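One protein chain is absent from this view; the other protein chains keep their places.
So that you can tell them apart, the chains are marked A, B and C in the order they are listed, and the count of residues begins at 1 in each.
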Amino acid sequence: MNVFNVAFLGAGRMGLTHLRNLAGVPGVHVRVVADTGLAKAENGAALVRAERATDDIGAAIGASDVDAVLIATPTGTHAELIEQCVRAGKPVWCEKPVGLTLADTQRVLRTVERSNIPVMIGFMRRFDPGYAAAKRAIDAGDVGRVERFRAISCDFTPPALAFIKTSGGIFVDMSVHDFDLARFLVGDVAEVSAWGGALIDPGYAEVGDVDTAVAMLRFANGALGVLEASRRTTWGYDIRTEVAGSRAKLVVEAPQKTPLLTSRDLGYAGTHYESFPDRFEAAYRAELAYFFACLRAGELPEPGVRDALESLRVALAATRSLKEGRPVKVEEI
Amino acid sequence: MNVFNVAFLGAGRMGLTHLRNLAGVPGVHVRVVADTGLAKAENGAALVRAERATDDIGAAIGASDVDAVLIATPTGTHAELIEQCVRAGKPVWCEKPVGLTLADTQRVLRTVERSNIPVMIGFMRRFDPGYAAAKRAIDAGDVGRVERFRAISCDFTPPALAFIKTSGGIFVDMSVHDFDLARFLVGDVAEVSAWGGALIDPGYAEVGDVDTAVAMLRFANGALGVLEASRRTTWGYDIRTEVAGSRAKLVVEAPQKTPLLTSRDLGYAGTHYESFPDRFEAAYRAELAYFFACLRAGELPEPGVRDALESLRVALAATRSLKEGRPVKVEEI
Amino acid sequence: MNVFNVAFLGAGRMGLTHLRNLAGVPGVHVRVVADTGLAKAENGAALVRAERATDDIGAAIGASDVDAVLIATPTGTHAELIEQCVRAGKPVWCEKPVGLTLADTQRVLRTVERSNIPVMIGFMRRFDPGYAAAKRAIDAGDVGRVERFRAISCDFTPPALAFIKTSGGIFVDMSVHDFDLARFLVGDVAEVSAWGGALIDPGYAEVGDVDTAVAMLRFANGALGVLEASRRTTWGYDIRTEVAGSRAKLVVEAPQKTPLLTSRDLGYAGTHYESFPDRFEAAYRAELAYFFACLRAGELPEPGVRDALESLRVALAATRSLKEGRPVKVEEI
Partner (left out) sequence: MNVFNVAFLGAGRMGLTHLRNLAGVPGVHVRVVADTGLAKAENGAALVRAERATDDIGAAIGASDVDAVLIATPTGTHAELIEQCVRAGKPVWCEKPVGLTLADTQRVLRTVERSNIPVMIGFMRRFDPGYAAAKRAIDAGDVGRVERFRAISCDFTPPALAFIKTSGGIFVDMSVHDFDLARFLVGDVAEVSAWGGALIDPGYAEVGDVDTAVAMLRFANGALGVLEASRRTTWGYDIRTEVAGSRAKLVVEAPQKTPLLTSRDLGYAGTHYESFPDRFEAAYRAELAYFFACLRAGELPEPGVRDALESLRVALAATRSLKEGRPVKVEEI
């Protein structure tokens, strides 16, 4: 088995998770960990026994002993770093999103499509065993014609308001994962209508965002959908996705985090997942394994920048609907 | 225990179910079963050993040995029969709806409110142990401030298109139960936005209706909701209701009809309910018991005609939104 | 539909439950409620508008306007009352058990079998939708050859020690239901080995009983089984039955009493049933309906006295095994 030597960019919390997962992927060796904070880079490098750590990200990308680049840096840097990698001829796996604006994402898409360099964007949910099995069932015709879609994604712990200001809003920051699933499982979204409110914290309204939102989706193939999003629950990471068709209905939901039920006081209790890292632990491992399997097989990994662009477009349509109080066609965006 | 002697109107399929349930309510005796078809009336009367059967409905209502009237006749007759009972001074339990138009329902409401005669409308879901417990939890503050509501109600078997023409449309005929639950569990609905389509059978479009619909709800207290409805599934009666608040989330769903799981071929399988009569079997019994308990205690039973009116108003707002392609405020109706 | 006029004997707590259920069975009319306490008899009679109440049980059985007798009197009276009914030529439904000793039960069996009068014993679990569906699946061959059986039945609230003294012991009093299910679902039990202890309350040991017990079953067809019983839990009525075969496994368990899940604090919670009356509410109704359907069809209802005898025999074998510390073949009993 030929070994891929990689540069890993961004050794923050999720970066370390990816590094640990990478260590379990056979045939991959991390040559260099780069982070603008050198201590973080060194910490990441030690974790996987990488040859070197650096705060010179450009040098890491360009290094002659690096075959591929993995990007887990802050969102604002993704577009520029992907382009840099592509120019250097290095295949890329990058955390979602490519960018928060359509213009940025379109520019990256053009660069990538001209190059034919493999670029995969980390919509990890597609690699969860539940979503992957749902996709296979739909493609196999087991669900028949899809008629309805339902997505709910609510976080347990709200982010700091400082982050909200630059997040792109609840649909671009959170629901984009659901829009990606909608496209993955059902197909193109034609129209969105959204409502929202600052029900949890009035601070969201002050920064022009909402903390609670609902939306309707109209798919190009006629299917209809609903979506819910919330920045905070008291019961854990609340994520459930349903696809109903003429033959069957699929529900993707992990019913309990720990395989333990406790009974007492005339009832029983189980545990919910806390957030995306624990709910999607297996998915994060699977997507990296898939990325390198594609490189090895000479295939273009998916989802790529075009998927990121199309999901962003839906998120922006929802955002505009929310602001303008009217249904918005995705083609307007 | 004083015994209530009742007249039972309408001995069709649901009428017989109610008659059987009535037989299990202590302190109630059916004196007369009335139906425009005398054979049906006699069949119903035999079932509960009622003294007499008749096709003269007016006589049954007016009979001097009748203390209360239960109405399970076709929808189009409800308004007129309720008014007749009220004029005769007889307490009424009547299957939902009061009427399919706002005018009819408002007229009945005026008659009822002037009279102070107890009139209960059969929104049986409120008496399901799950919904009743949800209501108690919300009233006790266990859920905190309600932020989100979700309802899905899909029938297993679609009705004949001939019925659809006179049904009032999917929101008035089917989702009105969900609008009643929305009001019961969360509070007044201020605005609705709805989309729909004839995805199952183009015949729905030909009669000006849809077979698949989604909607967003905005409650007067700021909470947001989503709703799904479908006339046909292949997997059974699909009904689930969620209420999420600042402290907890409630999910009302009966996970399986029969308490049996069968495992084979690397998987397991359970059964869904088929339709409202089996899913709400206990609720139908409970609502009749409650009605007579109220009469005995001298209390006005709920939900009454005003609830029916308000839920209808939401359903009509959804219908208008569907037709006009815009959000509709309930106060417009 | 011809109407069965019945005498109902025993208007205690379970008697009233049966009376209420009886009221919902079409074609059945309670003529007389009898109880050694006249006030209780009158209370029961009022509940179902029976013509009369009496403390003369013999008169009730013998009354010329009584077609069938239902017995819900204390256990110690069952054998004698069944025999009295059979001598009077009246079909009988009687709460389990027939008697606590083999001799009593055998005597009743002889009387019944000579007479050809229908006598049904109230092992209501067989009429639960879950157990009934399990039986149908096994009979249809869906499970293949049965290899393993597992039963657990634990009560929520322990009975008074005064009752324990005369109960016949944990296997005769509680597990006899599981032995009946074992025979119903798998077949004859050939051998039992049992262990027990007074783990909850040392008072059980003082009266020669145990409050916690386990057992192994060897069936005549070679299948093997395990059984657990406990007089007290803190989490509700704990009852689950499993049948595993060469083709499939069946698990009969009602996962939650109320169709409501509450999520909060990183977890979710549901409710357990409290005891047999709520867990088997539907079964109690179904068994009475079945009894009268058999009478109407001229068929002998099951389970009858022979089933009660055979299940008692297994329970006595378990009791002997517990006392003698060795496996006991059922044919020894």
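Methods note: a residue touches a chain if its C-beta (ideal position, glycine included) is under 8 Å from a C-beta of that chain, and two chains touch if they have at least 3 such contacts.
Quick caveat, the model's predicted, so the values are computed rather than measured.
From the options A:G58, A:G208 or A:P255, the residue with contact to the unseen chain in the full assembly is A:P255. In the complete assembly, the contact with the undisplayed chain comes from A:H29, out of A:H29, A:R232 or A:R306. Considering A:L102, A:A133 or A:L300, the position touching the chain not shown turns out to be A:A133 (whole complex).
When the missing chain is restored to the complex, the residue among C:R52, C:R107, C:K135 or C:R148 that touches it is C:R148. Among B:P202, B:G267 or B:G298, only B:G267 touches the chain that is left out of the view. The missing chain lies against chain B, touching residues 156, 233-236, 238, 256, 263-272, 274. In the full complex, chain C makes contact with the omitted chain through residues 144-145, 147-148, 150, 152, 154, 193, 195-197, 199-200, 212-216, 218, 222-228, 230, 233-235, 238, 244, 246-249, 325-327. Although one chain is hidden here, its contacts on chain A can still be listed: residues 1, 3, 20-21, 23-27, 29, 46-49, 128-130, 133-134, 137, 142, 247-264.
The rule is simple: only the chains that are shown with their structure count from here on.
Centre-to-centre spacing of chain A and chain B amounts to 42 Å, using the average Cα coordinate of each chain.
Centres computed as Cα averages put chain B at a distance of 37 Å from chain C. Inter-chain spacing, taken between the CA centroids of chain A and chain C, is 56 Å.
Touching two or more other chains at once are residues 233-235, 238 of chain A.
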